[in-house]
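Part of the complex only, each chain left as placed.
Chain lettering (A and B) follows the sequence in which the chains are written, and residue indices restart at 1 in each chain.
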Amino acid sequence: MTAAAPFFAPAPPLQVAHWFNTPEPLTLDSLRGRVVVLHAFQMLCPGCVEHGIPQARRVHEAFAQDQLVVIGLHTVFEHHAVQGTPEALQAFIHEYRLRFPIGLDQPDTPRSIPRTMQSLSLSGTPSLVVLDPQGRVRLHHFGHLDDLRLGALLGRLLAEPTPAAPATVPATGCDDGGCPLPDQPRP
Amino acid sequence: MTAAAPFFAPAPPLQVAHWFNTPEPLTLDSLRGRVVVLHAFQMLCPGCVEHGIPQARRVHEAFAQDQLVVIGLHTVFEHHAVQGTPEALQAFIHEYRLRFPIGLDQPDTPRSIPRTMQSLSLSGTPSLVVLDPQGRVRLHHFGHLDDLRLGALLGRLLAEPTPAAPATVPATGCDDGGCPLPDQPRP
């Protein structure tokens, strides 16, 4: 009998109004199998520009993209008129020469906090959310985290044995394990 | 007989659409008698945010304001829609907690380079223009200048003997030198 594994919550889906630096919209589901580093930022947030964005850039450059993906998330919760438009984000990405995929978090009018920021329960910017290859939240950090500790976490996640991928099965139908209802996990 | 003094051009007037951090618009004429450090920047210019703005802040803190005045000049020549509005500049000033006077350089539609930037013949951002107490341009620098060299220049300008202030005269009327037309310099 083995000890119970710790429970890590699956990350909610990204809700993005506009994507940059990616030929098509990204979904966390499609990134399953890779570590995902989400950097939530605002272009007018000094700590993001000074620490968060340069760190995201370093992570993007240090790891192979088939193992680890960096995603910037522009979570505008203040100064919406100034920094909240796709044009503003586009100009920022251009001037700072950012190369990794960046999404504009879906606004939620009239609430001021955008939707992914809400569903991830972020406390502010910069924030760092790291998902393991199974899409589970393994780090949820507001503020700056030093490179050594972030690197150690990423190295650990990359080294964890990957559970066998579940057999792809039709959404409905029976197999040796039984006959699930549609949209229910298989036993 | 003394050697001819070098000629330093007087700075052209500031043309500013909107002022921040000052109760009333600034003019170079009103700052005569003080060294003036003009920092031209754009909020989406990485070199400005990383080097120019922090240096302007340090200069503002290091010198007595009755001797030396720092003025930020937001010279928007690209991404006008994003960074060119007073609201954008206001948000930037707020988030970066800037305390020195900052002017939004007067746009010159449909030309893309704003007016003070034109009249100062700036090459880009960040740029540094330093005026001596007589309002003459003593430094005109595109890019970053290290603190030691900037400090040495400012110290030198502050130490120069100030010429006797011209007698204040009524805008019109006669004196021993003659009777000038209104708005003409006195002989």
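As a working rule, contacts are C-beta pairs under 8 Å (C-beta built on N, C-alpha and C of every residue); 3 or more make two chains touch, one makes a residue touch a chain.
None of the values given here were measured: they were computed from a predicted structure.
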item: Given 2 placed chains, full-complex copy number; value: 4
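Everything below uses one rule, namely that only the chains that are shown with their structure count from here on.
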item: Rotation angle (°) superposing Cα atoms of subunit A on subunit B, nearest 5; value: 180
item: Centroid distance [mean C-alpha coordinates] between subunit B and subunit A, Å; value: 44
item: Subunit A contact footprint on subunit B (complex, rising order); value: 43-46, 49-50, 79, 81-83, 85, 87-88, 91-92, 95-96
